[in-house]
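For this depiction, one protein chain was excluded, whereas all remaining protein chains were kept in their positions.
Right, subunit A next:
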Amino acid sequence: MRYFQLYVCFFSARLKAMMEYRVDFLIGALSILFIQTTSILFVKIVFDHIHTLQGWTFHEVLFIYGIAATGRAIHQFFFENLWVLGSAYIRTGNFDRILLRPIPPLFHLIADRIQPDGIGQLIIGVIVLGIAIPELSMPWGGLETLILALLILSSGLIFIAVNLFFATFSFWMVDSFPIMSTTYQLSSFTNYPLTIYNKGLRFVLTWIIPYGFTSFYPAAVFVDQGGYHTVGYLTPAVAILCCMIAYFFWKRGLRSFASTGH
């Protein structure tokens, strides 16, 4: 509860700072809208030529896309600061400042910034889901919405855990941004059904960097084109496991930082 209140304090300070740059704020939100709209148009164009993608209809693919976009929005809005752990905190020595505060360093780090692009992302995700869901050939009600919300939350947690894990390398190598961004790029594969990829890639996206659980497997809970229905229900467990591993690794990084300095 204390940390919720504290987050609100950080949040309002950040919001005030952001209002100093109102134009950046708008440009950020608009550019995300633009980027996302073009990539959805791309999906649309593909489906104008073919009717199904290995058994997946246009709206089913859109559904997968929407889950990924919404999950990503959670990560983007709250945890965006992980990207600059190396460049803005460790390299500059500002991480020392964080360690002098009587609050957990990870909390401090993520509270230090909010990213309005996340709102653009969230709006897109919700709109896409709103278009896709009525066209799915299944009844949709309150229970389905609840389950979907839980799965999307898990999707967000997986995005967060993966990024936290790779950001932590900064404690040893000063700035792990290149590793983080390379890994993050893998996540764009999961805008589409995993079944269209070869075995190797599917394996990586399921077992190594479990981005598959940010969109495809959760979607399979509702639209099952290949027998992943049960796997989909594992999403929350995968999310919790990922967060635990990432957090444990983060703690390990902190300890190492405390003994090497930067």
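By our rule, a residue touches a chain if its C-beta (ideal position, glycine included) is under 8 Å from a C-beta of that chain, and two chains touch if they have at least 3 such contacts; residues count from 1.
The rule we apply is simple: contacts and distances are computed from a predicted model.
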item	value
Protein name as given in UniProt for the chain not displayed, "Sugar ABC transporter ATP-binding protein", "Chemotaxis protein CheX", "S-adenosyl-l-methionine--l-methionine S-methyltransferase" or "Isoquinoline 1-oxidoreductase subunit beta"	"Sugar ABC transporter ATP-binding protein"
Where the unshown chain meets subunit A, residue by residue	5-6, 9-10, 13, 16-17, 20-21, 93-94, 96-97, 99-104, 255, 258-261
